[in-house]
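Below is one structure, written out as structure tokens; comments come after it.
A single protein chain has been omitted from the complex, and every remaining protein chain is retained in its original position.
Each chain carries a letter (A, B and C) given by its place in the written order, and its residues are counted from 1.
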Amino acid sequence: MVMSDSSDGACVAEALVEVRSYELDSFGHVNHAVFLNYLEYARFEALRQGGFPYEDLVARGWGVYVVRIEVDYLKEARLGDRLLVRTSVAGSRRSSVVFAQEICRAAEPDVVLARARVTAVWVGPDRRPTRVPEAVRVALGMTIAGEAGTA
Amino acid sequence: MVMSDSSDGACVAEALVEVRSYELDSFGHVNHAVFLNYLEYARFEALRQGGFPYEDLVARGWGVYVVRIEVDYLKEARLGDRLLVRTSVAGSRRSSVVFAQEICRAAEPDVVLARARVTAVWVGPDRRPTRVPEAVRVALGMTIAGEAGTA
Amino acid sequence: MVMSDSSDGACVAEALVEVRSYELDSFGHVNHAVFLNYLEYARFEALRQGGFPYEDLVARGWGVYVVRIEVDYLKEARLGDRLLVRTSVAGSRRSSVVFAQEICRAAEPDVVLARARVTAVWVGPDRRPTRVPEAVRVALGMTIAGEAGTA
Partner (left out) sequence: MVMSDSSDGACVAEALVEVRSYELDSFGHVNHAVFLNYLEYARFEALRQGGFPYEDLVARGWGVYVVRIEVDYLKEARLGDRLLVRTSVAGSRRSSVVFAQEICRAAEPDVVLARARVTAVWVGPDRRPTRVPEAVRVALGMTIAGEAGTA
């Protein structure tokens, strides 16, 4: 086990998300499940910004399966909010990556609305875990050394 | 009946929407139901840009209920697409508004992906149809003259 | 053009849908876009009940693209409602099918909440329109005779 879970890594990417009307629930705020959508979007943005667009993922028949999430919801998001999602890599193994993510309002980047830790496994065309591809590691600024073990 | 259904009116507002990963369906393109979400978002944007934000709607206990939609899907939208939604008013009655909307790629504003006509009824705190408020008519650039009849 | 748009055909299938909490919008009722989800679900149910499950669709690389919808929303659906979606075939061409669908409360099957007409095009693995497969026509109880033209 060499989960390189350092100090949650440097932020590898930022994504902007604007809250849309249909993402509010009957309590008038963004539903907690929608935050997972924002986080997913930001992870794909991180990959894209690092040079690995989603289209490449599809073309190679790869998949990224979320196997664990942990989210603390600290403040509400409301209609009209422009949100900033910061994504960094907090750890990795042979076929999995742990993302650390934070959502804040773009106008108040110090006030965190939600903090998340998401573990995703790379799967190949056969839908079985496979080594996180080199291109992905590069895109995410992951150090090569030190990963081992199975997903 | 004086449905002022002229030449679909001038465009009153444009809204930008970026396709997000979780909006794709199992066919790998934006699901047709998601287009309705984009259209709804753009209608609230039109109101907001005209000076009538959603918060005012909520504060006054008003609702906007969609009673009819008609959408022609002409081209697919895909991940990474930045979409532009154009909204105009195509007609109105005492308590309803007909919106004409178009979705195109922001980079190719002449190529229309979808064309919609959406009829929405204004409801008051008692959830019954009510006269479209003056502030809303102003926000949407609606001419006052000539509307009549019931929703 | 031989669009066999008879009297909206016989109902080929019924699907039950229970309204779930997260399908309500900030007006406290089922969002209009969610009705499209229910309608889609019911169409796949119609295919499944006719002997053509979604898995077969995927296995053959086929897709079903919605190219036009028309929905009249007559009454609200609310949390706890058990809905019944009736699906029939209202017309067809070489590569497209027009579905006529109705949503009512299961407990009051005569009170229609929404009435829809949905045109879907069959696409092959190359994502281009293709003839509606025989197995699908059989599943939907479509008469073979009389269809012609392009989608």
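Methods note: contacts are C-beta pairs under 8 Å (C-beta built on N, C-alpha and C of every residue); 3 or more make two chains touch, one makes a residue touch a chain.
Everything numeric in this text was worked out from a predicted model, so none of it was measured.
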What subunit A residues would touch the chain not displayed? 26-27, 29, 31-34, 36-37, 40, 58, 63-74, 76
Against the chain that's been left off, what residues of subunit C make contact? List them. 17, 20-22, 28, 37, 40-41, 44, 48, 53-55, 58, 79-80
Those residues of subunit B which, in the complete complex, touch the missing chain: 21-22, 24-26, 28, 31, 33, 79
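Criterion: only the chains that are shown with their structure count from here on.
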Taking all residue numbers used at the subunit B/subunit C interface, answer same if over half belong to both copies and different if under half do. same
Specify the chain most distant from subunit A by Cα centroid. C
Mind checking the rotation angle between the two copies, subunit A and subunit B? C-alpha superposition, nearest 5 degrees is fine. 180
For subunit A and subunit C, what's the span in angstrom between their mean Cα positions? 35
Chain-centre distance (mean CA atoms) for subunit A and subunit B, in whole Å, is 32
Rounded to the nearest Å, the gap separating the Cα centres of subunit B and subunit C is 24
Junction residues of subunit A - those touching two or more other chains: 21-22, 28, 79
